[in-house]
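The structure appears right after this line, and notes come after that.
Only one protein chain is missing; all other protein chains are in place.
What follows is chain A.
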Amino acid sequence: MIQVENIRKEFELTKKQQKENNTTDKVALAVKDVSFECQPGRIFSLLGPNGAGKTTTLRMLAGIIKPTQGSIKINGIDVQKKPNEAKKDIGFLTGSTGLYERLTANEIIAYFAKLYRVSDADFEERKENLYSLLGMHDFQDKRIGRLSTGMKQKVSIARTMIHDPKVVIFDEPTSGLDVITAENIIKLISDCKVQGKTVIFSSHIMSEVDLLCDDLAIIHKGNIVLRSTMQEFRDNMQTDSLTAEFIRVINENTKS
């Protein structure tokens, strides 16, 4: 379970950044007073245009950066107070695979299993399951630099899931991927739900949202401008498509 209460994130601006943004403000507000909850066995989607604050919010959930104020709890553990404790339950996957090009798939998976202190027995079992599920046996000993984007994404998924996280965070996971690779990710997200994991993913692709999500929040300029279940969102649509409705909500909040 993820509990986010009134989180806010300010970034200090360098003089160069102040000049580039044409502002005298010393800080930029990336996320303002954001609150939401994600339940186990449900998929929560954080939607928003580019620069809305999605990635910053997810990075705070994953403990990569700290909120300026507010609190985040992962399965009841405060991320700010016990970040390493909370991180044990989290799997974090982004569109950019973030893999070591000079290591093999096996070496990377083994490395991350050690970092998460996965026992040898559990590691072998999970590795075998993931490799079979993702069809990774053929390229497990090849260096990442020699793999295709799709293969890399599979390694990245295995890396994210090797410690069997209870909470999985996907930051624009299908961004820039081909259809087949994107399909693997969609399937993974669905599987996580079936397994009772808490899933949050950010996206601006409404077809994915429609297919996967149970709950959603739309973030715009650092504020949550809409929060509902997917069913409520569909029921209350004022336009004829999800994409049009998403744009309408954004435009409405841009004017106000």
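Heads up, the rule we're going with is that a residue touches a chain if its C-beta (ideal position, glycine included) is under 8 Å from a C-beta of that chain, and two chains touch if they have at least 3 such contacts; residues count from 1.
Assume contacts and distances are computed from a predicted model.
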Task: Hidden chain of the complex, named as in its UniProt record, picked from "NADH-quinone oxidoreductase subunit N", "ABC transporter permease", "MoxR-like ATPase" or "L-lactate dehydrogenase complex protein LldF" - done: "ABC transporter permease"
Task: Residue of A:Lys73, A:Lys87 or A:Lys154 in touch with the missing chain, whole complex considered - done: A:Lys87
- [ ] Sort through A:Leu103, A:Leu133 or A:Ile186 and give me the one touching the missing partner chain.
- [x] A:Leu103
Open item on the list: One chain isn't shown here. Among A:Arg42, A:Arg59 or A:Lys127, which residue touches it?
Closed with: A:Arg59
Task: chain A residues touching the omitted chain (full complex) - done: 11-12, 14, 59, 62-66, 83-85, 87-88, 90, 92, 94, 96-103, 107, 111-112, 114-117, 143, 159
